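With one protein chain held back, the other chains of the complex are shown just where they sit.
Up next, chain A:
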Amino acid sequence: MSSVLGVSRPQPKFSLWPMFFTAFFLLWVCLGLNHFAASRDIPEFRCNAELLTSNLLGQSDGELLLNINHRNDSVVLEYLHRVEGNILGSLSLTSDLLGLEIASMTYKLLLKEGEITGNTALDMLPQNIQKLLITHTSQPNQSRLPFDIQILDMDKNAGYSVLRLKPGNNLWVCEIQH
């Protein structure tokens, strides 16, 4: 006896396995790309700014240079005060690169030591840097300053990048070193 009840065409359904495999694959691709991007070193930069000490007459006091380099496993920020081609003083800050916050294109660093040479006026530097140096000379093991280098703009073709240093909140336009 054949039963009319319970005989039907196959109801359409969906197979999830291909979608799961695809999503799983894409997830690992994204994680891999994220890890690759986040683990990249900070580029090296050469930055240059005209230094004006008088805000009324625009009187120039030379140039303030900032070089960002790799040295061994550290990132070194070197400030130089140059007047008519002569380096009057410099400040070298050694820091550890903690990582890259991709969403905001911000490199996270930890300043660990600084060295000042020449007669660069201390008050030419951001206050937090001054404090770090003062603290470091009195308590060398306890001076650590977290700071950020945010890339606001980067044009690799032109070879320039605009950086914002925080928490000091200073802007620099820099040449990208290859």
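We take it that a residue touches a chain if its C-beta (ideal position, glycine included) is under 8 Å from a C-beta of that chain, and two chains touch if they have at least 3 such contacts; residues count from 1.
In the analysis below, contacts and distances are computed from a predicted model.
Any idea which of "CadC family transcriptional regulator", "ABC transporter ATP-binding protein", "Aspartyl/glutamyl-tRNA(Asn/Gln) amidotransferase subunit B" or "SoxAX cytochrome complex subunit A" UniProt assigns to the chain that's been left out?
So, among "CadC family transcriptional regulator", "ABC transporter ATP-binding protein", "Aspartyl/glutamyl-tRNA(Asn/Gln) amidotransferase subunit B" or "SoxAX cytochrome complex subunit A", the name matching the hidden chain's UniProt entry is "CadC family transcriptional regulator".
From the list A:Leu33, A:Val83, A:Leu110 or A:Leu171, pick the residue that touches the absent chain.
The single option touching the absent chain is A:Leu171.
Which residue numbers on chain A touch the omitted chain?
Contacting residues on chain A, toward the hidden partner: 1-3, 5-18, 23, 47-58, 61, 64, 101, 103-106, 123-124, 126-128, 150, 152, 155, 158, 160, 162, 164, 167-173.
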